Each structure stands twice: as C-alpha cells, then as structure tokens.
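Following this message is one structure expressed as structure tokens.
Missing here is one protein chain; the remaining ones are kept as they sit in the complex.
Let's turn to subunit A:
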C-alpha cells in the first residue's frame, strides 16, 4: 500500500508543530514530516510530495503586523531557490491536486489572510474574511464547546454528530466578514463548520466565555466549498488523548480525545482518494 504523508510547516514563530505531527501519526498518517519554512524555500522539501498540509498554531513573526500577516506576505512573494517559482505556486498546485489543508489557530489566520478560505469559486488568493482581536481585549486560554454543522462539506468533521470540546488559545480569534453577502454565502453553503456553543451543542452562542472572542455568528471554524480546506481557531491537536481534557480526573472519558477525529478523517480521505 502506498504511504500517506502529512507535512507540518514550522519556523518564524510556529509553535504547535510537534503535537500536530503527533496527531497526524495517531490519526493514521504513515509519515508526518515537520519542515522548517527555510527547508521549503531552499527547495529541500517540496509540498508536492505530501497529501496533507498542516498550518498550525503559533505567533508567526510575532503577529507584529496583525496575526499571520507577515507570513501571508512571505508566502505570496518569496521564491523557492533554484526553481524559479514562487512558494505560492506550490500552494495553488497542492490545492489544485485535490489535497487537504488544515489551518489551526495561527494557521487559520494565515489561510484567511492569504485568501485560501473561504475559497469561493476556486479563488484561493482573495481575502474576504478576517480574524481579529478578541472582544475581551486579551489573549485567552480556555476550553470551548463547538457545535458541528452536520451538513458541512468539510472532510475533517465528517461523522461528528453534535460537536466537539477543544482548547482555544488566542488573542485574535474574532471572525469577521467583509460584507453581509460573504457571511450569507458562508452560512448558505454550510461552510461555517464549527460554532461556539454551550455544553449541550444545541445552539451557537455569542455569550462570553462560551464564545471567547465575539466571532460573527459564533464562527470558530470555516471550510471551503470543496471541504478539503479547513481552518479553526481551537486546537484539535491538543485533545487527542483523555489526559489532555481539563476534567479527566473526574469524568469517564474515552481513550481518544475529540480532536483526533479530524486527523482520522483526513487520513481516511487521503487513503481513499489520493493514493
């Protein structure tokens, strides 16, 4: 059987590469390579050799120009040594080949600011939405309940009936759209995969701290119309085992954490469709 391969990009302030790679391996990927952006820009590592790209959490360039802004600029303009191509071309080729991308936290901010999401009509380079400072004005580390949209095309959340419980850890996670039309289309096409909710996963909520940042329509996660590209503010890679749950010493929990489902779904999709 052919190997399925995941890549996690790190460097310039990415912090969650180790646990993201761990989650990929637990989820069923034969290989999860942590590649420094320098190794990609030098041509040593090529995105083309992988099936699943992880853009994960951290503070790219310190979020100095707004979260992930500097990296979005770098990816758009930097060239890959010895190939004559810009890095952004490797990205569009990767998307064009029907492969999977998951952006978590800073990675989600990056996808949104590059325009990879919501990716209307196959346009992955026009920014229509953003993630900005939490209404509470501060970085927050707390766990949140995320109601899943069962009708969403997202490959990653397939089979999640009600919702999942994950930690969020960010200062800039408030989701906003450039226009009511964008928001309306996101909702109509069920692209708002995950929304902040109460513990029963019944209804989306704007109430702090359940909704920790004041996101429009309580949107915590977004996918493109193909479902192969997805981003979310909370951290699925940080809940793959019960010992990561804040109340594991007092609740009966299954061995696997809620976040692992996203990586299992990715691995299954790759095995079925891409090898």
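Everything that follows uses one rule, which is that a contact is a pair of C-beta atoms (placed from the backbone, for glycine too) under 8 Å apart; a residue touches a chain by one contact, two chains touch by 3 or more; residues count from 1.
The definition used in the following text is that contacts and distances are computed from a predicted model.
Asks: Have a look at "Iron-containing redox enzyme family protein", "ABC transporter permease", "Phosphoribosylformylglycinamidine synthase subunit PurL" or "PTS system fructose-specific IIC component" and point out the UniProt protein name belonging to the hidden chain.
Replies: Not shown, but named in UniProt as "Phosphoribosylformylglycinamidine synthase subunit PurL".
Asks: For the chain not shown, which residue from A:53, A:110, A:177 or A:267 touches it across the whole complex?
Replies: That would be A:177, which touches the missing chain.
Asks: May I ask which residue of A:83, A:127, A:162 or A:273 touches the chain that does not appear here?
Replies: A:127
Asks: Which positions on subunit A touch the chain that was left off?
Replies: 10-16, 18-19, 22-23, 36, 38, 42, 57-59, 61-66, 69-70, 72-74, 76-78, 113, 127-130, 132-143, 167, 169, 176-178, 235, 237-238, 240, 243-244, 246-247, 249-250
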